[in-house]
Each structure stands twice: as structure tokens, then as C-alpha cells.
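Note that one protein chain is taken out, while the other chains of the complex remain in position.
On to chain A.
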Amino acid sequence: MMELLRAALVIARRDFTAVVLSRTFILFLLGPLLPILIGFAFGGLGDRISSTDLRPVVGVAMSARDSAALERAHDRLTKRMGDQALPRLRPVASTPSPRIQLARPDSEVVAIMSGTLLRPTLTGKANDLDTLQGDISLLSTAALAERTLQFVTVERQEATTSLGAQAQAQLLIGRVAQVVMFFLTILLAGMILSNLVEEKTNKIIEILAAAVPIDAIFLGKLMAMLAMSFVGIAFWGGTAFAIFVALHDGGGALPTPAVGWPLFLMLAVLYFAMAYTLLGSLFLGIGAQAATVREVQTLNMPVTMGQMLIFFFASYAVDHMGSPAELAACIFPFSSPFAMIARAAQDGAIWPHLVALVWQGAFVALIIRVGVLLFRRHVMQSGGRWWKRLFRPATG
């Protein structure tokens, strides 16, 4: 076992330095930051877009008195309900008829309100009427009750704790952790698919296979890619933290996950490592069967779809703590890390995580072993039926 680990470390060290010391690694590090920069740029544009008033405009073709009462009612209601709550009102001529006015090319209103406050008529397309009818009814009612409509003042009573709110916040933490873990995994684990192609095309595999067990080659490659991922995550996480500190105004404390932040972060690292090595070992096994880069590229799509399915499964489970679906997601090895990090956000029990980590680790070992035996069988053309050799020593 020690020899296997030693050999794996030699492979891992070579792969890690080969990747990290290459020029392309800079691009790898900067790549995920591009969406953030683009987000900032488009965020400003988005703000400008959202500040543009997109509320529907309703023309008012009523008497001056009714129109004035409507405007006052509109002002009073928007003060309490917000600027975007009600459609804007604009006076229009009472002639020609609303239908004719709406058909004009220069018409700027969606619908026209006519008649009286007591019996208003709204003219417009059916779907616009569906949207606006209730608002217009409310405005008319408020306008009619101008002098008698009383607004009730609500008394504030502040509480230090709200378990419901805490549960909501922890659910949110679980969801965010799942999404972050998933995107990191999908970004990083896919690279493992092509990891053995270099060795095969450069004939280096023969030298490696003669010197160390193929298990060590697989394990070393996984370790290298995981270490490289941690470098990336440290860089991106550090950048994100710096941005957070720079922009955070100090108000509002972060909600706390059920197991507490320190343990949650530690579990997040461990579960990411497990998710990465579980998928990575599978990808390595699949990719190792491919003879060329073209074959690896062909494999990429179905593999990504498989990842998506696992994520959907785990994200469904996060809302259903304790349900059979959530338990299944925790047990199924590939969804287990995602389901368990969500559980860590919502449930303070520690022992399930210890069990889950051991369970996931066992599957990593199993998948590597199966991948190795398939590699020996189909690529090295060695060995008999792979399942008969599953539990033999790696050097045997």
C-alpha cells in the first residue's frame, strides 16, 4: 500500500508540476474570473435597464374630476405598495373612441380607461385586460373612497430568533454550496477524461506500466488533478473573498449552517474532493479506454449530461430532508457529496458525514480498481475477466 502511494505521488508530482508550471495554467486560473468581470460590466447595464420604467401605461379618458381623483389614489397607493406595483396613468382624449385610439400607430398606451369611477370601462387586448383589470379596479375603488379609506398602521415587534427564517437561510446555504460544488466539479473533473491520452500517444504508458502498478498511475493522476483544482479554488475563492470584503457594507451577519461555519467549510472541501475523485475516477476509467483525443471529445457530451442528471437528483433532495429521495441521494455515491453538503447546512449531526466520507472513499477505490482492470484488459490487452481480479493486490 505504501509503495502504491509512493508511486502515485511520483506520478501526481509530475502531472501537477507539468500543468501548474505551464503557461496555459494562467488562462485556466483567469478563465472563471472572466464571467465575473463580464457580470460587472453587464451589471451596470442591467441597472440602467432596470431603472427604465417598463410599467404598462393606461390612458385615462374620463372627466377632469375623476382623472384627478384617480391620480391622487395612484400616488397614495404607490407610496405604500412601491413604484412598480401599479400601471402608470396618462390622460388621453375622450374622442375618438378608445378602440380607434388604440389602433393608431402613434398610440403609446396599452389600454384606455373610460366611463366613470363608479362604472369604469377598460378597453384593450384580452391578455392586457387580464393583467390590468384588478389594478384598475383597485385604483377606482381607492379613488372613490378618497376621503373615507383609512390606512391601518402595523405595530413592529422584533424577535432575536426565528427558526423558520434560520431554516430558510440554511436551505439557501445548502443550495448555494451544492451549486458551487457542482460547477467546480463540472469545470474541473471533465479535464480528467483526456488525462491518459498523452501517455498513450507518447508511448510513456509502457514505461509507467513496467515500473508501477496501473492503480498508482490512475491514483496519481487523480491526486494531481485534485491538487490542481485546489490551487484554482484557492485562487478563485481568494479573489471572491477579496471582492466580498471590498463590497460588503458590514451590515447583516451571514446566516450560520447547522454544523457551524468552520466544520461546514471543512466538509465542503472534503465533499468537493470526494465528488471530484468519484467523477474523476469514472472519467479516468472511461477516458483511458479512448485511443485518441477525438474519442475523448466524443465522450464529453454524454459524460456532462450524466453530471447534470446527478446534480438535478441532488438538488431535488435538498428540499426534502429525510425523505426517501434525499436518503437515496445521500447513498448513491455520485450524488452523495452534493446531498451531504446540503445536509450539513441543514442538520447538525456529524456522524452521517463520517459514514458518508468512508462510503464515498470506498467507491473511489472501487471505481479506480475497475477502471484499472478495464484498462489492463482492453488497452494493455492483459488479464482475464476483470471482476475476478477486482480484489487482488495491485502488484499481482
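One rule holds in what follows: a contact is a pair of C-beta atoms (placed from the backbone, for glycine too) under 8 Å apart; a residue touches a chain by one contact, two chains touch by 3 or more; residues count from 1.
Note that in this section contacts and distances are computed from a predicted model.
Chemist: Consult the UniProt record of the chain that does not appear here and report its protein name from "Thiamine biosynthesis protein ThiS", "ABC transporter ATP-binding protein", "Succinate dehydrogenase" or "Citrate lyase acyl carrier protein".
Modeler: "ABC transporter ATP-binding protein"
Chemist: Which one, A:Ala64, A:Ala126 or A:Ala210, makes contact with the chain that was left out?
Modeler: The single option touching the absent chain is A:Ala210.
Chemist: Can you list, in ascending order, the chain A residues touching the missing chain?
Modeler: Where chain A meets the chain not shown: residues 6-7, 10-11, 13-14, 18, 22, 198-199, 202-213, 376, 380-384, 393, 395-396.
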